[in-house]
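The complex is shown incomplete by one protein chain, all other protein chains being positioned as in the whole.
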Amino acid sequence: MNRDYRKRIFKKNQPNEASPSDSRFLRPGGRGFTILGLREILVRNIVPIMFVVLCLLGVRWSGKPALFLLQEVVFRMSRNSFLVLSLVIPVMAGLGLNFGLVIGAMAGQAGLIFVAARQIPGMPGFLTACLVALPLALGLGYMIGKIMNKAKGREMIAGMILGFFMNGIYQLVFLFGIGTVIPFSNKNMVLPRGIGLRNTVELKSIKWVLDDLAMAKIGKVRVPLATLALSAALAWLITGLYRTKLGQDIRAIGQDMKVSQVAGIQVDQTRVVAMMIATVLGAIGQIAFLQNIGTLNVYDSHGQIATFAIAAVLVGGATVSRATVGQALLGTFLFHLLFIVSPYAGQNLLGSAQVGEYFRVFIAYAIIAVSLALHSMQRARSMASRR
Amino acid sequence: MAEDYVLEMHGITKHYFGNRVLNDVTLRVKPGEIHGLVGENGAGKSTLMNILFGMPVIHSTGGFQGEIKYCGNQVIFNSPRQALESGIGMVHQEFMLIPGFTVAENIKLNREPLKDSFLTKAFGQRMKKLDWLRIRSDSRAALDTVGLGIDEMLPVVGLPVGYMQFIEIAREVDKEGVRLLVFDEPTALLTETESEQLLSAIKRIAATGVAVIFISHRLDEVLSICENVTVMRDGEVVTSVGTPDPTTTIERIAELMVGRKVERPEYAKRTQEPSDEDTILNIENLEVDMPGEEVHGITLSVRRGEILGIGGLAGQGKIGISNGIMGLFPAQGLVTKDGSEIPLNDPGHAYQQKLAFLSEDRKVVGLILDRPIEYNVTVVATLVKSMFQKTFGARSRGIEIRDKKSAWNFTMQMIRELDIRCTGPGQIVRRLSGGNQQKVCIARALALEPEILLVSEPTRGIDVGAKERILDLLVSLNREKGMTIILTSSELAELRKVCDRIAVIYGGNLVDILSPDDSNARFGLTMSGRRAEAQ
Partner (left out) sequence: MSLGTDNPKEIDSLKDSRDASSVSAARIGSGMFSRVLNTVGLPRLTVGGFVVALFVLGGMKGLPLHNLLSNSISRFAMNAVMALAMVPAVQCGIGPNFGLPIGLLAGLTGMVSALELGLRGFDGLFVAMIIGGGLGTLLGIGFGLFLNKVKGQEMMVGTYAGFAAVSLMCILWLVLPFRNPELIWVLGGKGLRLTISLKDAFGHLFDKLWRFKIGGVEIPTGLIGVVFGLTAAYKLFEMTKVGIAMDLAGQNERFARAAGVNCEQMRIIGTAISTALGAVGIIVYAQSYGFIQLYTAPLLMAFPAVASVLIGGATPLSASVSNALVGTLLFQSLLATTVPVAQSVVGGDISEIVRLIVSNGMVLYALTRGHGGGNGE
C-alpha cells in the first residue's frame, strides 16, 4: 500500500510529487475540485457523446418523422427504464453488471403466467402478478447472492452462466412440469399433448393497465405517466438508499470488501441483500415491460433482457464499477432510439432492414465487450500504480 | 484510578504444532503510558499481539496458556471484534481505508451516527438515515486530536500516503471508550518529518490517558517516546527496562535483541580460501524496485568460492538484491560476472551466465506444486539450456521434444544425492514436506550446473531438523563443488553459522560487511542501521 514510497526510488527526477510533510494544509490535486477542461469533459463522456452522434445520423438516415420516433422512444423508455435502473444497485455493491437479471425476469413471467391462467383482469391482475413474483424473486435473489459469494471476482460470468442455467430449469418447469407435476387448469394455454405451456401467452387481461392508468397526451405524443412514474419512484428510492446505513454499507463493500470486513460490515450478507433487491426489481421490471407488450413469449421474452438493459446502461456512460440513475436513464433513451432507427437506416442505406437489425445487436454486444475490456484495463493500471 | 494497569499479560505461552513460539511472556501497560515492544523478526511480537486481539489463527491452533487482565478483569478475546469493542484499538501496517470514500466516511466506517427515517419502522435498523452533521463534527474532532488539518470531506483517494496513517489513527481515537492503542510499525512508510509529527500525535493521545503499545524497529524512536521498553527474543521477554534509566542505550537494546550464542561448527578447509583479489561477481550501484524490499544503490563484490551472507531486518531490502540480479524485479545498476555484464530486467538471462536462484517465495516462484518432482527439477533446464531433449523424426529435419527418460534419470540421481524423501520422481511436489520441497528447488538449480548459487530464505517455513540439513547441504555444495553461494536470510544465527562474510542491509543500503565472529552488539547496531566500529 505504500505507493509513493515504493515508487520513490525511481522517481528522483519527479520533484512535483508533493511531499506530504511540508504541505499539511495543501489540498491534493484535482478530483472534483478543479474545473474540468472541455477536453476532459469530452474524454469522460466519450461513450454517450459517440452514441448521440450515432443516433443523430441514424435518425437522419431512417427518414422517419420526428413525431413517430418520439412516440416510439417514449413507449420504449417507459417500459424499459425500470429494468435498466435495477442494474444500478448491483454495480454499487461491487457485483458488476447484473447478467443475472434474466432470473428476476423469469420470476416476473411466472407471476404473469399465474395471472393469465386465472384471467385476473386489470390493476388487480398486475398487482397479483407482482405479489406472486415477489417471493420467487426473493428466493432466487438469495440463491444468486449465495452463488456470487462463492464466485467472488467472477460475479459477472457467474451471473451470466447462472442465467443460462436457470433458463434450462425454467424451460424444464414450464415445458415439462406444467401438466405433470404442476396442475394447470387453463387448457387453452397448454400444448396439445397436455404437458407444457404454449409458446405464446396473450396478456389481454392486463395489457396496458399501467400505461392506461394515466395516459397523458402532450402535443401529439401519448405519454404513459403511470409507467414512467414507476421508474421515477425507483430512481427516487435508489438515491434515497444512498443516504441510509444499508446504502452506505453497499457502497463500502462495492469499493473494498476487505476493508469493509475489517470494519465489521457483514460483507457477504450485504451482497446477498443487494442481489435480492436487484432480482425483485428485475421481476417487477419485466412485468411492467410485458404489460406494455401485451403478449408473453414464454420461452423467449426474458432471453435478451439482461443484454439489452446492460448495453443501455453502458451507453449512458456507466462502467462495471460505477453507474448512476442519470446514466441509466440517458442510456435507455439513446440505446432505444438507436434500436428504433437502425432497421430503417439499414433499409435506406443498404437496402436491407436485416442489416440494421444485426447492427443493433452487434452494438449491444460490442459495447458490453468494450466496456468490460476497458474496466479490466483500468483495474490493471490502478493495481500497477498502487505498487 | 481503580486499577494500576490497563493491560496485564501474564505467563503467556504459545505452541504452534509443537514449536514453542512464546514462553512465559509478561507485559504490563499503565494508562497513559507509551510502552515500547522491540525484537527481531520472529521474536514473537506479532504472535503476542495476535493473542491479545484473539485472532482466529491463535484459536485454530490450540489457543494459548497464561492470563490476560484488561482493566483489572480477566479476559480472553475470542475475536478481534470483541477486543475492538472493549476498547482496544489497532493501527494497521496496511491502510484499512476505502479510497473512494471521504476522510469523514472512512473515520466513521461502520460506526456512522444514524437517525430515524420513515422507512426504519418497516424495514429495520439498516434503513436509518446517516446523520451527516455528526459524521462531520466527530471526524473533525478526531482529526484535530491527531493534528491533521485537512478537510474531512475530501476523498481519500488523492491523498498522500503520509496522511493515510493519520486518518487511521483518527479512526481509532474516535472510537468510544478506547483505553489501549497498539501501533505496529507506524512510521515504517513515513518520511522523517511525518514520523516526528506522528510521534507527537501519539504523545498527545497518551496524554489523554490512553495506554499505547508501540512496536518499532527504529530504536531511536522507541527510546525517544516510550517510558518503558520490553525486549523480546526467541519468544521470551529478555528484559523490560525503563528509558529514564541512563544505562538504557540503543547499543544495549540492540545487544539484548540479538544476543545469542552461535555455535559455528568446524567446516572443512578449502584448498584455496576466497580472497578480495579473486572476485566472481561485482555489483555496482544496484537499485531494485521490489515492493517492500527496495534496494537503493548497493555496491558489493563477491569473492570466488565464498559463502556470502546478506542479512538485515525484514523490509530493509536484502531480499531485493538477488531478485534484482536475476531480473525478477525492475532494477538498474551494473552487475558483472567474471568481467562480463549480466543484463538486468531480463529474466532467464542470468541462467545463461551460470547463476542459479532459489527464491524466498518457494511455493510460488520456486515450485509448480501440482506437478511431479521430475518436472520441477528439469523444466527450467529444458527451457533455458535445451537440456533433457531428444529429436523426434528424422535426425536432420526432426523437431526437438522433451526426453522424459533422461529427465527421469537425472531426477533419480538427484533424489539419491540430496536424499529427497519421496515415492519417486513422479510424486507431486505438493505432497512433500517443506524441507524436501526445498531440496527439489536445489536439485532444479543443480540441473543448471551453476557457478554461483543465490539462495533466498532457504529455511523459511521449514522445521528445525530439516533447517540444519539444508544448511549442511549448502556448505557441502560450497566445499565439494566449489560453488559460490550468496545466502540471503532473516535469521542472523544461520548466517553466522555458515557464512564467511555477512553484508548487512538497512533502508535499502549496505551498512557494513561483518565477520560472523563480530560481537552481538555490533550486529544489533548494524541491523538497526548504524555503522559500528569493531571493539
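Each chain carries a letter (A and B) given by its place in the written order, and its residues are counted from 1.
Please note the rule applied: a contact is a pair of C-beta atoms (placed from the backbone, for glycine too) under 8 Å apart; a residue touches a chain by one contact, two chains touch by 3 or more.
In this text the structure is predicted, and so the values were computed from the model without any measurement.
Which of B:Gly124, B:Gly426 or B:Gly461 touches the hidden chain is settled by the complete complex: it is B:Gly461. Remark: the omitted chain is touched by one listed residue; of A:Ile169, A:Ile182, A:Ala216 or A:Ala233 this is A:Ile169.
When the whole complex is considered, the residue among B:Tyr70, B:Phe183 or B:Tyr351 that touches the unshown chain is B:Tyr351. Only one of A:Ile147, A:Ile238, A:Ala252 or A:Ile265 touches the chain withheld from this view, namely A:Ile147.
Hidden from this view is one chain, which touches chain A at 147, 150-151, 153-154, 156-158, 160-162, 164-165, 167-169, 171-172, 175-176, 193, 195-196, 350-352, 354-355, 358-359, 361-362, 365-366, 368-369, 372-373, 375-377, 379-380. Considering the complete assembly, chain B touches the hidden chain via residues 16-18, 326, 328, 346-349, 351, 357, 359, 361, 363-368, 370-371, 379-380, 382-384, 386, 389, 392, 399-402, 417-422, 430-436, 439, 460-463, 465-466, 468-469, 472-473, 476, 480.
Throughout what follows, only the chains that are shown with their structure count from here on.
Interface residues of chain A, counted against chain B in their complex, comprise 1-7, 9-10, 18-22, 24-25, 27-32, 243-246, 248-249, 251-252, 255-256, 258-260, 262-265, 387. Residues of chain B touching chain A in their complex: 81, 84, 92, 94-101, 105, 109-110, 112, 114, 117, 119, 125-130, 148-151, 154-155, 157-164, 188-189, 191, 193-194, 197, 287, 289, 291-292, 294, 296, 330, 332, 508.
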